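Other chains dropped; remaining ones untouched in position.
Chains: A and B, in written order; residue numbering restarts at 1 for each.
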């Protein structure tokens, strides 16, 4: 079966999911991102790699934060960026997703950054581009339903490599609402591919997918046990809309059992790093003392996220 | 009477309507657009013609699709583009349309791309600029009420000329909701000016203006008869809000009688082209087999639309 993410030469054609990307490609993206972290330190944060290219941020679901990171990355590469909030636009007029895509292709798009509430929408678009032989147009998944959020997963890997140098000797724990998290799936896929020997998930049973063990992870339903001697703690965001629902007690009760406090973090290795994809619910999934503490690398994650997105964009469409 | 669209030398000063533009100006725009179709094929899709110029997309009515085409065209010409969704802004605060315009002029605008729900609003603005002697500021009508949508009409003419080379030997049919269409009026004006000997409109009586015959068109109330031997079929979009109303039966019934199917299209010449301004209602005014078929030039219309808008903008404000 054709891998829609790679072209005939095994190079990145689209970024849809970290699941299915070989280690060599993941590593190439991380390596490409390295020098981009220095661009941000310069007086003029600008490279001409995407000059004259048209990048469309096609957001079928609103996400200012994610859209902003892609917009900055594209502008620092000198691309022309067009933001489309499609929810308020053509789909209302009854146009199909692929008609919208066809129209934007006809406007000579070079890249689509796609956010969609339905899992698989970016795949559908990539397939359509393939079937219509538009091999010069690239898709980046900026989050699709519960499925994937690959640039988040990549920036997480970049962060881990930055602080821990190697993957082969790590114990990594992912904590929280794995069931509803597109971030978690991308993370597990990438950690496994990059050779992390032990990936743990720590969550209440109600917030785990039924097939979680098949993902190659160790499951814990207890924070103290799960965090024991880990090198990396990756917190997940608890969606507001989940709280007080059937699956969960109140935010206060959740915090008591599953919130990351300094006390619980003490179970981890002394040099363990704490990550969070943001935005944080302080006092729900994470205590402020930890979020602002010396082990947190939450803001560096954001910084590395720009570099990683620049890397992906330049690998896909750079001249 | 002064033609507000032309300056003292007969050159384009504003683009408000194709009605009232002489053939020489229409042809000049189409000729200017030709090389811009090649810019889009380049590695760096960028020309410096509007560098340092400020283009304001002033949309009093939301239209992401149209706004996007102008934004891309302006950015490819290196302009600074400012998007203003005025519906949510000053007019709410009680400011008049002309006060808003005066303010944007005072910010040293070079061009206004105006979308307004009221017919004539772009004329009002152009008149105001004339009366206040701001001859260096230009207006492009991006759709005003039921009146005009001239860049759509121009891209249609560009498309017809691209595929048919000449206008003087064509039979062109416009099909659908002529009554509510600002596109149809622009099309009829341009086709007539450019010398198309026979322009037909095909529509139910309820979707035709009462004075339609005075526009110099042949009226048909039957698809088969109207499409007979035509060279160009220009479909109109059926507004969702019209359906199921007093003027129309259900979408299904409309499609049965007025929808363009392969069977009906067989009445046209074998080399007839099918156009649609988008977004399409598949299964209402057009069948998918036709929309995606070999005679459809609907996506090239979009591509030519960028080139035509670049042409208009560079003729108005290019250095």
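Following the convention adopted for this analysis, a contact is a pair of C-beta atoms (placed from the backbone, for glycine too) under 8 Å apart; a residue touches a chain by one contact, two chains touch by 3 or more.
Just so we're clear, the structure is a prediction, and the values are computed from it rather than from any experiment.
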Whole-assembly copy number, given 2 chains displayed: 3
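The working rule: only the chains that are shown with their structure count from here on.
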Inter-centroid spacing, chain B versus chain A (mean Cα positions, whole Å): 41
Residue ranges of chain A in contact with chain B within the complex: 51-54, 80, 82, 84-86, 88-90, 93-96, 99-100, 102-108, 319
Interfacial residue positions of chain B with respect to chain A in the complex: 40, 42-46, 62, 64-65, 68-69, 71-72, 75-76, 240, 278-282, 299-303, 305-306
